[in-house]
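Data first, discussion second: the structure below is written as structure tokens.
Every protein chain but one is kept in place in this view of the complex.
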């Protein structure tokens, strides 16, 4: 059962359709499956709903599918980085569903885990609660949230093997592991592809069962959104602004 | 903030009380926090409720707290290995709540994750559904299950560091990671204790935030419940019975 | 002449497809792994937290930290990964496992399954059985056709259920049946074991079934 594809285009072949719902990993520009989202752009498929914490920044990531108007709707927690997004939204050309970030993450996790709905304190008494069931447990109010499940998921990992096992690197992990579990077909792009057996099985973040197709993309497309540093002479203060 | 204790007794000092609810990791005899459960036995604390997938086998693990009648109630998925358990249960001396294994795991995960209740297909139309809300989502029936949260959790890990970060080994991981998140105070026993910074942060299974106390116990207390092997001359058949 | 345990396992193994992720129960289902058809790659899941379960270890290589859901020592494969019980049952419940092959005490003609308790006897617990039958895409039961006290394929189970409308196929020592668990086609006899007659199957089956024998 071969899971390895030679490039992003072939890894997406036969599974893209107009109007489909796509999970796309990443937080900001960190850990986004940019090679795969660019290939979705190139495919020309349209009227897409994307579930993604953010919408890229102008010219990078999902923003490139906004340019071509292939995206009909976004389910996100924050889109503040993206001017094109704001324009299309204000012009009524783009639907938007905001989810609190933790609720979004948990809805995706629930989708992959066969849990159709769960309760959370997040959003009680806010606009997010509109139209949702509110229920008390042990004297506290909670909202019922439904799960999310995509037609396909695209994720980015640091390393993958031929069995589809994935390892993420540092904060590039973010939404990728849950999304990998929450779609009919998950396609993974990896910086490094190795034969099965090369990754310590205790270090695997996403077991191969969740990954149907895998493609090696190298490390070229990695971006820094806000480059913050401290000078080498400065004293090491935690999180200091410079 | 020191988390390291010299032995199991001191690691449990001041936190044990009669009648408390204790989460205890492990599956069968694999990955059980036996040094800590033995120390709970030695403390003499009683009327305990244990949440544990199994109840040890006669003479090992939680079974030793059955011998001393310190356990009032078990919340488990399978207790078939334990003759003493059967005796006490049939004599009406022990309460028992069976949970499907996946429901048990998810109730614990929910407890640690601030989710008071969730829906699952598991157990619909069975004895497990008695007294539980049944609800349809997209034409399928689901049960509502409540979360579990303990007074303390005891877990066993392969390696830990002074910041409380834990790494489990192979199938000894099982219930330990969720239980570590689902109690007011989590005490971890580890085979190997290292200074913070020695474990690759991408390999950590339980972040230190969940572990209040940690004690090194070595590898002496590890048991095999069913020793199944194949002779070196045999052909390598998967899962072959010998 | 009915099928042996090995023949039943071999028949169940014909349900495997290349690339399948499969969970095998204890007993005859475990034997299925000895009959995986040539050229087919199957990945075994063990619900205690392992994907890519290998065979029993060589003598002297048993590892207390490496067991299957039956608490037996097993070994690793190149594809192996480990995960928590929560992640394992998320995988099960979420429908990611293609096939579960397990034993049963009773199966009803609508797909109801009973395999975890007998009232009045000491109850050991359901372990992961309820999660597996509710969550796995396709459930194949492998069991003896009859118990000492009568048929096991019933109109309605009289033992407490493990799951409601969950069984897709039953392989016994006498025959193979399919069950349309969500639809209205009910139960169908699709194969007879070598040398077994239709009359013999009818005599030992309480459940109502259509006869839909292949190559008959």
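Each chain gets a letter, A, B and C, in the order it is written, and its residues are counted from 1.
Definition applied: a contact is a pair of C-beta atoms (placed from the backbone, for glycine too) under 8 Å apart; a residue touches a chain by one contact, two chains touch by 3 or more.
Here the structure is a predicted model, which is why all the values come from computation and not from measurement.
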{"item": "Displayed chains contacted by the hidden chain, counting the whole assembly", "value": "A, B"}
{"item": "Options A:10, A:47 or A:126, residue touching the unrepresented chain", "value": "A:126"}
{"item": "Subunit A residues that touch the omitted chain in the full complex", "value": "27-31, 53, 76-81, 86, 89-90, 98, 100-106, 108-109, 120-128, 158, 168-178, 205, 222-232, 236-242"}
{"item": "Sites on subunit B contacted by the missing partner chain, in the whole complex", "value": "1, 109, 111-115, 161, 163, 165, 181, 195-197, 201-202, 204, 207-210"}
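Just so it is clear, only the chains that are shown with their structure count from here on.
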{"item": "Relative to subunit B, chain with the most remote C-alpha centre", "value": "A"}
{"item": "Chain closest to the middle, measuring from C-alpha centroids that were averaged per chain", "value": "B"}
{"item": "Chain centre separation in whole Å, for subunit C relative to subunit A (CA means)", "value": "36"}
{"item": "Centroid spacing, where centroids are CA-atom means, of subunit A and subunit B in whole angstrom", "value": "32"}
{"item": "Residues of subunit C touching at least two other chains", "value": "76, 82-83, 89-90, 92-93, 135"}
{"item": "Residues within subunit A bordering two or more other chains", "value": "113-115, 201-202"}
